[in-house]
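Left out: one protein chain. Kept in place: all the others.
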Amino acid sequence: MKERVGILGHRGYSGAELVRILQHHPRVEAVLLEHREDASGGPRLRHAEGPPRLPYSPEVIRSEGLAVVFLATPPEVSMELAPALLDAGARVIDLSGAFRLRTAENYTTWYKALHTQPELLAEAVYGLPEFCRARIAGSRLVANPGCYPTAANLAIRPLVEAGVVDRAAGIVCDAKSGVSGAGRKPSLKTSFCEVTENFSAYSVLGHRHIPEVLQVSGLEEREFSFTAQLLPLDRGILETIYFRAPGLGGAMELVELYERRYAGEPFVRLYQPGSLPDLRGVARTNFCDIGAILDARTGRAVVVSAIDNLVKGAAGQAIQNMNLLLGYPETEALL
Amino acid sequence: MKERVGILGHRGYSGAELVRILQHHPRVEAVLLEHREDASGGPRLRHAEGPPRLPYSPEVIRSEGLAVVFLATPPEVSMELAPALLDAGARVIDLSGAFRLRTAENYTTWYKALHTQPELLAEAVYGLPEFCRARIAGSRLVANPGCYPTAANLAIRPLVEAGVVDRAAGIVCDAKSGVSGAGRKPSLKTSFCEVTENFSAYSVLGHRHIPEVLQVSGLEEREFSFTAQLLPLDRGILETIYFRAPGLGGAMELVELYERRYAGEPFVRLYQPGSLPDLRGVARTNFCDIGAILDARTGRAVVVSAIDNLVKGAAGQAIQNMNLLLGYPETEALL
Amino acid sequence: MKERVGILGHRGYSGAELVRILQHHPRVEAVLLEHREDASGGPRLRHAEGPPRLPYSPEVIRSEGLAVVFLATPPEVSMELAPALLDAGARVIDLSGAFRLRTAENYTTWYKALHTQPELLAEAVYGLPEFCRARIAGSRLVANPGCYPTAANLAIRPLVEAGVVDRAAGIVCDAKSGVSGAGRKPSLKTSFCEVTENFSAYSVLGHRHIPEVLQVSGLEEREFSFTAQLLPLDRGILETIYFRAPGLGGAMELVELYERRYAGEPFVRLYQPGSLPDLRGVARTNFCDIGAILDARTGRAVVVSAIDNLVKGAAGQAIQNMNLLLGYPETEALL
Partner (left out) sequence: MKERVGILGHRGYSGAELVRILQHHPRVEAVLLEHREDASGGPRLRHAEGPPRLPYSPEVIRSEGLAVVFLATPPEVSMELAPALLDAGARVIDLSGAFRLRTAENYTTWYKALHTQPELLAEAVYGLPEFCRARIAGSRLVANPGCYPTAANLAIRPLVEAGVVDRAAGIVCDAKSGVSGAGRKPSLKTSFCEVTENFSAYSVLGHRHIPEVLQVSGLEEREFSFTAQLLPLDRGILETIYFRAPGLGGAMELVELYERRYAGEPFVRLYQPGSLPDLRGVARTNFCDIGAILDARTGRAVVVSAIDNLVKGAAGQAIQNMNLLLGYPETEALL
């Protein structure tokens, strides 16, 4: 019999992606938990099947025996719901930023809001399996990483661990994201006519994802420059990362460094030295593709890291975490 | 009576843009010079008017009294045609890279081809009016700048002149361009299905436009890191430029630095400190929009420079140069 | 001295297009009338010039001596403001649907709302110059046509007048529009992620533009089938129009029929028989391009009509009407 798992926030882009991927998961069955009134009108298809829907309540979690509940909700909603879900015996995978930072103060600094469940921060495990796998399996509350930090940390942390980066010179991360990263709520900034044939930076100087990179990558605050920019496309994040690596002889050394670090990792793929990934290669996959060049002219290395922001940057990674929580093969439904 | 000017290569995107803009020029009339066989079939409109067409030959230039000829042709064709055009008495504005670099050796290094008219390199004037205005007016041969270098040099040279950049730390220029920058010749790389919903770097490590930036900006080779990337849109270049500016107190100082340098310049527009330009603001205009922020967290400045690659990055700037050559108001047909 | 004209609703797409085109009009100066609070934040450019701004009031119209006021506002706002504007001595060009239909009943049927100024309907002149030129010049209140009806009526009315259509078989008009036709107000339906890589019909069975086509084209209700569909692009309307024309020998006869009807018309362009227009050819122009084929296999004719929905379908046509009102050359600022 299949294990049942719940999804709150299934109408957003990350929530819908959870539904889409879980459809092909052989061991779990998704249940949609309706938390807010559904204003989207009735079904347009005659015989729409899809996952069963239940009104959300802690009792439902318990009576339905939901092993895991995904929160694809804004951070304030995740903070509100997480305690009761845990009390009801579910393990929680939160896709918002509510439980990613280690302290309530840091949350307030970057999210400009109070953290209403500071006591859960100590318990929450950051759900980047490539670096936190051991702790994830035994946890009750997984803070699923942000999309930008997933691509950034997978590219940067091995460099920092290996000590190849000139830390004084720092790292520049020029990041570009598709529009689905901004969520499904209508706004002028994500309107078709404003985005198409356009490109621009946003959240300049204070993007909420910066502290996640600092927390995981091992970089100090002044070592990490980050710019988020909006691409006129639906899905994908590509980050172009610049740094000085004075001890390196060539791109091959960089690629081999990654290769050693990620040996056996199912979701990190490396490009040949001198080749860089594109977004098409990762679309609708849970892969993070990484490529590197070393520019002899300038002495700078360039690493490019690409993911699908809704898969490895959200729903796919959440399911990877669910697989770890429930003891399934980590790649189930994701390859 | 209107002055007549010729266009070679009017079927490419830059050439077509020359035609489009010159239609509204009150003092000149464009003549299309047919150099190669026209394989594009007859006109589809019943009463297409458009500029008159003439078969190209040096005699035609002379007999028609064309004061200026635009070469919207590949560099090898520009090198082939320029001498005869100059002999025929025309002044030449070349939109290719043929005459932009100062030495034939440098050309060979970056274009991987011999320069067949090295003696013309000494005479050619680099057509970036904001920095070379005085020399342009009296020249016979204008090398119209590349699209990436136009955006880069307008942003970087004032910083270098003012001495605010930490040269040892260098400058990172993360550049993004629309597809029209690659020209009209069909190729898999610019096919719709390969570009839409995609983003990727190209010409990694050896983009031909790098030496133009070195030549004009005042930077040394190892100080300038450059990555060209392809946006899924038609027109526009946006460059995100990172550097350390240890002596600066804030973005306002940067913006004021630009404001002093570009006082009176009709085609450079500045954004408020902390605001950055987007591509939509420059589309189909001859403006270069520049904005700056200073990240107190990291001590790095970020300058964004945006142009329309077919206008200020090609045809518009070429007409700006033509206005200078012919003694017209510099902004004629361009505002 | 330039004549001054006012624009209400300059932040919407049609209003912004009015501003853009009027910038190049040699005889008029635009004034932006601020009717609602401006919530869009301060200017991002340092020295934004643009047209002067005034708070809207009928007194301002009078004291500023505005000859014409453009209403680029929703129909309910246009109905509210038009009487006072007319009283203040301005001539009004309304870009909404408020004054296009001849009766208040018809308005209520299609707009699902009461008409609050029924007495103005008799006075309003439908602003399609190719068919109503004589009446426009002398009018006080011009109802600028809808975007779909402009393309449809220019294609269909000459056919009906010439009697070539098999009326019993009727006309099918399969219409496709870019997203800017839906206006600038954010909504899920016009969000980037919902529109890109998508295509769909909307306002099925009751599109508000249908009665305008019936009123102008000469077709009876049951003779005209219309489907509006949303293209994943910014601007442009293309309508594919199917009908039986039993008496016609070939596409040439159709094209010649249009040619006779539109002889001397500056903004209707015809394609060669067998060639059909595309959206690119009309983008950012005030042209309506028309092409025709006759399918010997099926006995059906196909006519394609293409415009830029923001220009000939809105702001450009409104300025064409203003030129008529003020006695200027009809093409001023529009070629």
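Just so it is clear, A, B and C label the chains in written order, and each chain counts residues from 1 on its own.
We adopt the following convention: a residue touches a chain if its C-beta (ideal position, glycine included) is under 8 Å from a C-beta of that chain, and two chains touch if they have at least 3 such contacts.
None of the values given here were measured: they were computed from a predicted structure.
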| item | value |
| --- | --- |
| Contacting the left-out chain in the complete assembly, out of A:E17, A:E130, A:E197 or A:E239 | A:E197 |
| From C:V60, C:A84, C:A137 or C:V172, residue that would touch the chain that is not displayed | C:V172 |
| Identified contact with the non-displayed chain, of C:L18, C:A283 or C:A314 | C:A283 |
| Residue, one of B:P51, B:G97, B:P211 or B:P232, that touches the chain absent here | B:P232 |
| Missing-chain contacts mapped onto chain B | 13, 179-180, 184, 186-188, 190-197, 232-234 |
| Those residues of chain A which, in the complete complex, touch the missing chain | 42-47, 196-197, 255, 259, 269-272, 275, 281, 284, 289, 291 |
| Touch residues of chain C, complete complex, unshown partner | 169-170, 172, 174, 176, 178, 194, 196-201, 204-205, 221-225, 227, 229, 231-236, 238, 240, 242, 274, 276-280, 283, 293, 295, 297-300, 302, 304 |
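By our rule, only the chains that are shown with their structure count from here on.
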| item | value |
| --- | --- |
| Rounded Å distance, chain B centre to chain C centre (Cα mean) | 37 |
| Whole-Å gap between the CA centroids of chain A and chain C | 45 |
| Approximate Å spacing (C-alpha centroids) for the pair chain A, chain B | 39 |
| In chain B, residues with contacts to at least two other chains | 196-197 |
